[in-house]
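Take this structure first; my questions come after.
A protein chain is absent from this complex, but the other protein chains hold their places.
Presenting subunit A:
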Amino acid sequence: MSDLTTLETDLLAAIEAAATEAALEEVRVAALGKKGSLSELMKTLGKMSPEERQVMGPALNGLKAKITDAIATRKAVLAEATLNARLASETVDVTLPLRASPLETGRIHPVSQVIDELTAIFADMGFSVAEGPDIETDELNFTALNFPEGHPAREMHDTFFFNPKGDGERLLLRTHTSPVQIRTMRNQEPPIRVIIPGRTYRCDSDQTHTPMFHQVEGLVIDKGAHFGHLKWVLEEFCKAFFEVENVKMRFRPSFFPFTEPSMEVDVQCDRSGAELKIGEGSDWLEILGCGMVHPNVIRNCGLDPDVYQGFAWGMGIDRIAMLKYGMSDLRAFFDADVRWIQHYGFRPLDLPTLAGGLSS
């Protein structure tokens, strides 16, 4: 039996000493392989007397189990060490910087974003979005809107003209989005509720005027729409658009050929700090023009002004974008400087909704 004890001690020592999985395998083969030391001893069992076998059998089988276990345990330890060594060799520098994802670098122009904001606000009040061409007739841009031929009001619009055609007709670039009012009223039965965003043109260029700019126009025509409704619509719009609880508005009588009465609207603002704040303070800032649609305009669209009535308003999209988001120079809107677009633009997934807040 002492031989067995010696064998056990030797084998366990060899297992423990095996430094690699290959060395361990060698130890296993030397002990448990066909010709292994333990296997050889096992073979002697057959020749033993039953009494000897009674003693040696369990002893040998016990030793075999013990050695098998020890090898398995050692194998697990060595496998773990190997894996650890591999993992250690595979380490990378996770601080390496990423590239910004395209979703992160792409931008929507503020004008597009503001049009989406306007759409969200006015869709909630039952307005749809109407559009019209940039190249307009004199009739739709002026005459049908109650600008008489040669009236000084026409000169207030610095109009871009095309060359006269053979029949003397001279097309122009629309100076405002208002011709779409006429197109809408001529093509759609009241009740009408539309907003009309789009490009407009005037030959004028300085820090606050560009030859091309954007306007949004609103039009409501039905049998009862009055100035009180207009006031409500504009107040609701201002609160929603500027995302403030309250905003004081001042309606001043003014003149536009296509509305009567006509008003200009100022909003309460605070100019005392570095940033203009809408809805606070004691200053006024003019933001839009509006009025009741002139009976002549309603008549020019084939409707009876004693039956149908309504109101319209118009404002500069670029301008309200500047007021809300703080750009100082209108010309930069059309310069496509990526630094400007990156700063003032919006991420592609920033889709304005009323449910989620327009700009948050």
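Heads up, the rule we're going with is that a residue touches a chain if its C-beta (ideal position, glycine included) is under 8 Å from a C-beta of that chain, and two chains touch if they have at least 3 such contacts; residues count from 1.
Note that contacts and distances are computed from a predicted model.
Per UniProt, the protein behind the absent chain is "Phenylalanine--tRNA ligase beta subunit"; the candidates were "Branched-chain amino acid ABC transporter permease", "Formate hydrogenlyase subunit 4", "Dihydroorotase" or "Phenylalanine--tRNA ligase beta subunit". The chain not shown here is touched by just one of A:His151, A:Arg186 or A:Arg271, and that residue is A:His151. Within the whole complex, the absent chain has one touching residue among A:Thr6, A:Thr20, A:Thr44 or A:Thr105, and that is A:Thr105. Touching the chain that is not shown, out of A:Leu38, A:Val233 or A:Ile278: A:Val233 (per the contact rule at the top). Of the options A:Ser39, A:Thr119, A:Gln188 or A:Ser359, the residue whose C-beta touches the omitted chain is A:Thr119. Although one chain is hidden here, its contacts on subunit A can still be listed: residues 96-97, 99-103, 105-109, 111-112, 116, 119, 123, 125-129, 131-135, 148-153, 155-156, 160-165, 170-171, 173, 191, 193, 199, 201, 203, 205, 211-212, 220, 225-229, 231-233, 235, 251-255, 260-264, 292, 294-295, 305, 309, 333-339, 341-342, 345, 347-349, 351.
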